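Below, a portion of the complex is reproduced, with chain positions unchanged.
Chain nomenclature is as follows: A and B, assigned in order of appearance, with residue numbering initiated at 1 for each chain independently.
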Amino acid sequence: MIVVNTKAYKEGIGRNAVEIAKVMKKVGEKHKVRMALAVQPSDIHAVSNIIETFCQHIDAIEYGSYTGWILPEAVKEAGAKGTLINHSEHLMKIEDIAKAIERAKEVGLEVIVCASNIAITRAIACLNPDCIAIEPPELIGGDISVTKAKPTVVKKAVDEVKKINDEIKVLCGAGIKNGMDVSKAVELGADGILVASGVVKARNKEEILEEMAMAIAHKKQST
Amino acid sequence: MIVVNTKAYKEGIGRNAVEIAKVMKKVGEKHKVRMALAVQPSDIHAVSNIIETFCQHIDAIEYGSYTGWILPEAVKEAGAKGTLINHSEHLMKIEDIAKAIERAKEVGLEVIVCASNIAITRAIACLNPDCIAIEPPELIGGDISVTKAKPTVVKKAVDEVKKINDEIKVLCGAGIKNGMDVSKAVELGADGILVASGVVKARNKEEILEEMAMAIAHKKQST
């Protein structure tokens, strides 16, 4: 599984998000690799007709007087299949993470919770999300991928999560730039990757996505 | 000007927001009264084809690594004409209010800043938003309208804002339920109203909106 996070990048907003979605659809179908695009809430509507869409965040709220907070039901009805939460750029209170996971499940949103290290990965695994994305924040947006800089962290995160609940999937992220990073991630036990600038700011997005998809497709065949 | 805020009300999300937009369009055109609907960011896309749309909040950010925060440019490209900020359910730091106003102007979003009392209304007027909505929080969602409970607050807010910058429009809100509340608001000097449950949770939304639009149209004629 490849999840592309557009953040608030110029290259990933509005029409640009739609363009990325189209490329992802094409590449994903070609290689039969699951791909999802995590966008700003205002872009869900346009993108979700093309590709599996995640919101970048939901708030731990239900229907009611919550002006300006992101309601899980609204995101779902706009077309999202899931959501990221607790990204290192949008950290949440532990009580809100627990509640947002519950709310996502009630509403039928797949929920990926980000974590920065192994202790926090274990803690979040106790809250039973669908998926955890481990991303050491010091590597996010950088040139060295987590799989190169901290391979043991990825491996250990996978092991620890599976020990607590082996139905929770594990993604890894931070600095992922090419097919080799993706191969390595899968080799270390990850179920996929979370990538942002590596795709969204790439000059040739299709090429990069091809590489990444092939890395995953190849691993799938070999198992 | 009548601004309807759907908050995170079940009656104002997704298809329900679209329904409200259609009624507002019909009534607004009939009475030649400006109407805008403030929605969840994920609903902007669907609603903005029908009626002037506001987002309920924007974050004080620019393009960049801001996963899960609401980017003014994204909201604008999705179709919003403006945004609320600093609603009493989503209060902001003063530095962020100043920056969000600037960002809204750069991007071309009309910005309505909410304020709870006269001192804060004056303070916000110094930050030069397009519009200030005064809403005493203790009256929000209640049965007594601000125009009945605190008419002098509305009048004073209008006077103080105009003293600081007479191009800033003033809305009033909290407990607004019917045409008489709207008439009174305009009489006290307000340029319009901000209303939520009074419309969104009304059984007959068209009837209420008709009443409110007529109150404004009538005032406009008499001036």
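By definition in this document, contacts are C-beta pairs under 8 Å (C-beta built on N, C-alpha and C of every residue); 3 or more make two chains touch, one makes a residue touch a chain.
Not measured: the values here are computed from a predicted model.
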Size of the entire homomeric complex in copies, 2 being in place: 4
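The criterion applied here is as follows: only the chains that are shown with their structure count from here on.
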Chain A-chain B separation of Cα centroids, rounded to whole Å: 34
Complex interface listing, chain A residues touching chain B: 5, 7-10, 13-15, 38, 40-46, 55-57, 61-71, 73-75, 77-78, 80, 84-85, 87, 89-90, 140-141, 196
